[in-house]
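A single protein chain has been omitted from the complex, and every remaining protein chain is retained in its original position.
Here the chain labels run A, B and C in written order, and each chain numbers its own residues starting at 1.
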Amino acid sequence: MAGCAGRPGIRGYALIADSFLTAVAAFAAWLGAATIVLADGRRGLGVGIALVAVGFTAIAWSDGVWVGGGFLLVGCAIAVIALLRAGPQDWGLMPAGSTSRVILAVAVGIVSLWMAASVTTGPGASLRFASLAVLALMAGRLLQTNAAVPALTGAAGLAIALAGASQLGPNDSGFAPYVIAAMVTAGALLLPAARSHGA
Amino acid sequence: MIQVLGQLATHTLALLLYPGLVMIALFGTAAESVWVRVSEGRWLRPDFPWRRPSPVLTTVALSAMLAAVQMSAAFNLVPSDERNLIIAAIALGLTVWVEVALGSELFAEPGLLLVVQVCWLVAVLGPAVEPQSLRPQVLGAVLVPSLLPLKVASGILYLLCLPALLKLWPIPAPGERRATRRLDAMRVLCWWPYCGLFATLFFPPPPDDLLGLVRFLGVSLAVAGFCVLAGIYLGRRGLDVARDVYRRAVAPFAGLVLVLVAVTSLLVH
Amino acid sequence: MEPELAIAFPAVGAVLTAILHPRPRAALVAGALLGAAGIGAVLLVAPGLTSDLLGVSLAISAMSRALLLVAAASLALIIAFPPPRADRAVLLAWGLAGIAGMAAIAAAPNLDLVILLTLAIALLHAALGGRRPLAARLRAPALAVALLGVGLVFARLDGSQILARFAAIGLIAGLAAALGTLPYIHEFDPEEPTSTSPIAWIAFLGPILALAVITRARELIPTAGAVFAAMLIGLGLLNVLWGGLASWLTEKGMSAWHYSFMADWGLVLCAFGILVADGQAAAVLLLFGIVLSRLPLYLWSRQSLRESIQTDRPINLLAAAMLAGAAPFAGFAARLFLLRGATQLYWPLALVIGIGLLLWLPPSLRLGRSLGTPRGRLALGVAIALSLSVAIGIYPQPILSLAGL
Partner (left out) sequence: MLWLQGEDVTLRPSYTLRGRMPSIALIAPVAIPLATAGAVAICGVAGWKIDRVVLAAGAWLAIVALIALWAPVRSTQELGLGQLGFGTPSELRLDAVGFTFGLMVLVPAAILLTLQPRPWQEGTVAALGVAASVVAVESGGVLLTAVAGGAAATLAIVQLDVEDARAERPPWGVLLAAWLALAWVAAILQVRSGTAIYGAVPVSALTVPVFGLLAASALIASGLYPWRGWASHLWGRPALRSAGMAVATLYPLGFYLLVRAYELGDGRYPQFWMQVALAGVGVLVAFGAAARAQGASTRRAYLGEVIPGLGGFALIGISVGTPLGLVVGIATLGVAAILAACLPLLPDRGGAASLVVIAAAAGLPPGLAFGVRVLGLEATFEADNPMGLIGIAAAATWILSIIAAARAVGLPAGRGHPAIETEPRVAMGLALAIVVAGPALGLVLAVLATPAQAVVMPAPPGISLGGLTSVVTVSTVLPAVALFTPVLLLAVLAYYYGGALTVRGQARTAFVVLPGSDRLARLREGLRSATVPAQYRSLVDLRALEAAATGGGTLLWLAALVALAFAVTR
């Protein structure tokens, strides 16, 4: 439970870490995750995963993890391209009967925000918020869907969030989590099942 | 080796002669004759037409011999420390039931007879609990005031059980068609061990002299006499009374003796 | 560089075997050679010694090494004595892939990588195909990853003490979901090939993953160590009860096997929850039993289960005894350690576990009979599995030493 205390990476960038930029990045990540939850179409899922990746990349860069963030972007780019190159290209945002998904997205966002800002202490609130929100929303998505592409996109989102969350650790975990996350993100949507028609 | 051979000879004589087989036959024949005389109203000449003894009779005879040599009769050839109450009790118990091999239908009220047998065991073994000794003459010699009530109660229970165990009660065995009684060879074998064991357990051991012998025989004959009288009495009162006596009186009394055994051992401790 | 090789050799072996699949003999030879090389690397690993060749500090603990070796032994047993009508090349390919993944998990320096690797393995496993849709195959493992991730995040947050407890919940629930034990039982289709079914998680990948998660979790949340252990024991007892009863009473034979794995895992969780050396020893022996005894027997019994054959030969009854953890098989030694550990911890727990152990017999008899009448090589394979179990049961010291206990 050392948290961020005593971690030079965070201590040095504490101000930046909780600046407006990281807050926006964290919000973007949540928005992306919410989009993945709310969308059934490939375009919607692509935008969602892109937002998640951009958000976590921004937070990583703000924390000085330039290479790791870069890997995330590359992996995400491959995933988005894979999504947009196969299958029917539609948005599928908030189809009929999405009320529960909307409630899930909002509720998870609020609870994560409360946890990150009020229940927990120390710097890195944006990262805490983003990590909790995206992990929870991706889990919800994976439990809710019966289709392959949303499930794989959810798995990709999980990978990105896990890589980002690795920065919360007391020790510098290096770029390995980002590399694996990038491979998982890209690989998930390059799987044959992800190329199948329909989402 | 000599010692062992000597012991063998002594025990063989005890088993075959005194207080073994010969004494069993003499005492038993006399007692059985009296019983038949009293119950039939006339003397019957004991006639034992010689035929090979059946395994059942042989077993009863061996058991009776084994029980007899455990008694503290005067001039008993078996050394006093080599006598054992358990052997006597179990051997005598055996004599009652060997006939079951021929068929349990030979027994009237087998359940009741078993209850009586257990009561008799309580009377025989109960007094041995507190002294923690199974040497018969030691139990006979016990005159500690705290143990006397138990000893007296056990003696009474012993006497009450005897008529049933010797089958002097009026409960006829099913399928017994004989109109008149005759000498019962198996009972002949049991009179002496039963009566002698009473004299052993509930009276101080007699000295090895003529007076001691007379005293022991006297007590044994008195017990036999009691059994005969009790048998006659029960016979006169009828089947139901006999059954009730053993069900409603003897069995609870045995329970009381058992309680006495427990209480005595607790108090003495 | 042994950890890297321990991962690389089986991984390459898996790829080569898959590529050479049209030529089975060549595929088997290539896979066997590279697999053997990988195991050689595992054997050469000095437990705890870190290798930083790829910029990532990799190290394999003694217990992980022991589990990797037993997984390899189990795979060798299955390949050498394959179930009827099984494609050995496919079995070897996926087995080697699994061992590569397990080696990676074992060598991973932190829980972040363990979770990410688990996600990667889950995706690959889901991509294998099978009778269930991909989303259904991915659901439980991905949930496990999410729960483990949330647990990890909570473990790293500053604030109230309760956060550590939430972290413990996330890690335990995530582990249960990854293994497929109660309450996160994976959807099971009896007709699905073993390599694509949840059995791969509960019987092959599970042990090393559980070890990685539990050992690292203890370091992560020392303040919630007692809660963590208590939850392990509670969940373990729940699985013992459920697994035993369901395995005994369920109608489908294949499901009975599935539940029996859960019952075994119940004991393993209890053992991990008992924070004394005996508990760890019990866990190691029980995991050995799952991988080296129960998994091969399950694979060998699938054919007779399909044909609904039930036999009562000595080999069936001995197999039943082995599955039930009766003496002199390894299960009895494991139970002995478990009872001793529980006695040191809190003796009523030993009583509860002891009573629970009796639940193994009825299902084990059923499972043993479902083995049918193994003939030829299969009979030899069963005999070897039985002999190994007896050897470990009578003389567990070498295994415990290998595991650093």
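For the reader, a short list of remarks on this structure follows.
As a working rule, contacts are C-beta pairs under 8 Å (C-beta built on N, C-alpha and C of every residue); 3 or more make two chains touch, one makes a residue touch a chain.
Since the model is a prediction, treat every value here as computed from it, not as a measurement.
Shown chains touched by the hidden chain across the complete assembly: A, B, C.
Only one of C:A140, C:A178 or C:I274 touches the absent chain when the whole complex is considered: C:A140. Remark: the omitted chain is touched by one listed residue; of B:L168, B:L217 or B:V261 this is B:V261. Which of B:M71, B:A91 or B:L160 touches the hidden chain is settled by the complete complex: it is B:A91. Among the residues C:I185, C:L237, C:M254 or C:L267, only C:I185 touches the chain that is left out of the figure. For the chain missing from the display, the contacting residue among B:L134, B:I156, B:L221 or B:L239 is B:L134, taking the whole complex into account.
Although one chain is not shown, part of chain C still touches it, namely residues 136, 139-140, 143, 147, 162, 165-166, 168-169, 172-173, 177, 182-188, 227, 230-231, 234, 242, 245-246, 249-251, 255, 278, 281, 312-314, 317-318, 321, 324, 326-328, 332-333, 335-336, 339-340, 343-344, 347, 350, 354, 357-358, 361-362, 365, 393-400.
On the side of chain B, touch with the chain left out of the figure occurs at residues 3-4, 7-8, 10-12, 15-16, 51-59, 61-63, 65-66, 69, 78-79, 81-84, 86-87, 89-91, 93-94, 97-104, 110-111, 114, 117-118, 121-122, 125-126, 128-130, 132-135, 138, 258, 261-262, 265-266, 269.
Think of the hidden chain as still there; on chain A it touches residues 143-144.
One rule holds in what follows: only the chains that are shown with their structure count from here on.
Viewed as a network of touching protein chains, the structure does not reduce to a path, ring, star or complete graph. Chain A and chain C have centres, each the mean of its CA atoms, that are 31 Å apart.
Taking the mean of the C-alpha atoms as each chain's centre, chain B and chain C sit 75 Å apart. Chain A and chain B have Cα centroids separated by 101 Å.
In chain A, no residue touches two or more other chains. On chain A, the positions that touch chain C within their shared complex are 1-5, 115, 119-122, 128, 131-132, 135-136, 138-139, 142-143, 145-148, 150-152, 154-155, 158-159, 161-163, 165-166, 168-171, 173-177, 180-181, 183-184, 187-188, 191-193. By the touch rule above, chain C contacts chain A in their complex via residues 55-56, 109-110, 112-113, 115-117, 119-120, 122-123, 126-127, 133-136, 138-139, 142-143, 145-147, 149-150, 152-153, 155-160, 163-164, 221, 223.
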